[in-house]
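Worksheet: the structure to be examined is printed underneath.
With one protein chain withheld, the remaining protein chains of the complex are depicted in position.
Let's look at chain A:
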Amino acid sequence: MADALTLSRPVARDAGAVTIQDVSKTFHVENRTVHALDDVSLAIASGEFISIVGPSGCGKSTLLRFLAGLDRPDGGRITVDGEVVDRPSLKRGIVFQDHRLLPWLNVEENVALSLRSLAGAPSAKKERVQSLIDLVGLTGFEKAFPHELSGGMSQRAAIARGLAPRPPLLLLDEPLGALDSLTRSYLQDELLAIREREKSTVVMVTHDVEEAIYLSDRVVVMEPRPGRIAATFDIISRRPRHRDDPDFVATRRKITDLLAKR
């Protein structure tokens, strides 16, 4: 339940652990059966930053929607901290590629909406909203409406909204995909700093192999038809990473080769 979350405490040390067990999903398109996901299994440790990369149609976004509880798999099950995921929950924050801020609410109100269903004093909620707005660097834009913000600022506000209820698990669906490369690399560093403070487990879907290696503890490569995990790569080098480090380059080569083969 939503009220099991607390506003004041950081995420517990062992929270946000994910188990994905034999998850399958088929779609029927014009009498054809498409295996969007075929027996996908993956365990994600608490506090881990996982990226899922793969070509379109590999089912990575479908998998993320299952994790969010927005859709349900045909077979298999997903648990977070032992609890079966069967509907959306504030314990699993999600940031979509199209920021999905409500255009009729300003930044402050958009972020505050994520705390509406939580127990807590209005003053505590207000404080939390402000601290999140400060954290993502939108101080001074509290009253701005989405149409007055740039793409990067909108995405920051969306990240603040996703983080405000202190979800043990943060799901990112190509959160930086629609941004220009400068804003993008800047926000990647921000994302790392934010996660350092909030201590959530993060699962991010992305098209960008470099982004995945730069940010993650582990990169999961998926392949399409049927959608399944092709390989996983542990990224052990210390942060901050540099895109021209030898091991960075080597890992990127391995992943892009693997993706090119499909």
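In the analysis below, a contact is a pair of C-beta atoms (placed from the backbone, for glycine too) under 8 Å apart; a residue touches a chain by one contact, two chains touch by 3 or more; residues count from 1.
Here is the rule we use: contacts and distances are computed from a predicted model.
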| item | value |
| --- | --- |
| Protein name, per the UniProt record, of whichever chain is missing from view ("Glycine/D-amino acid oxidase-like deaminating enzyme", "NAD(P)/FAD-dependent oxidoreductase", "Na(+)-translocating NADH-quinone reductase subunit D" or "Sulfonate transport system permease protein") | "Sulfonate transport system permease protein" |
| Residue among A:T62, A:S114 or A:Q188 that touches the chain left out of view | A:S114 |
| Contact partner of the left-out chain, one of A:A68, A:L176 or A:I235 | A:A68 |
| Sole contact to the chain not displayed, among A:D134, A:E148, A:D180 or A:D247 | A:E148 |
| Omitted-chain contact residue, chosen from A:S24, A:S89, A:S154 or A:S200 | A:S89 |
| Missing-partner contacts on chain A, residue numbers | 2, 68-70, 87-90, 92-94, 96, 98, 100, 102-105, 113-114, 116-117, 145-148, 161 |
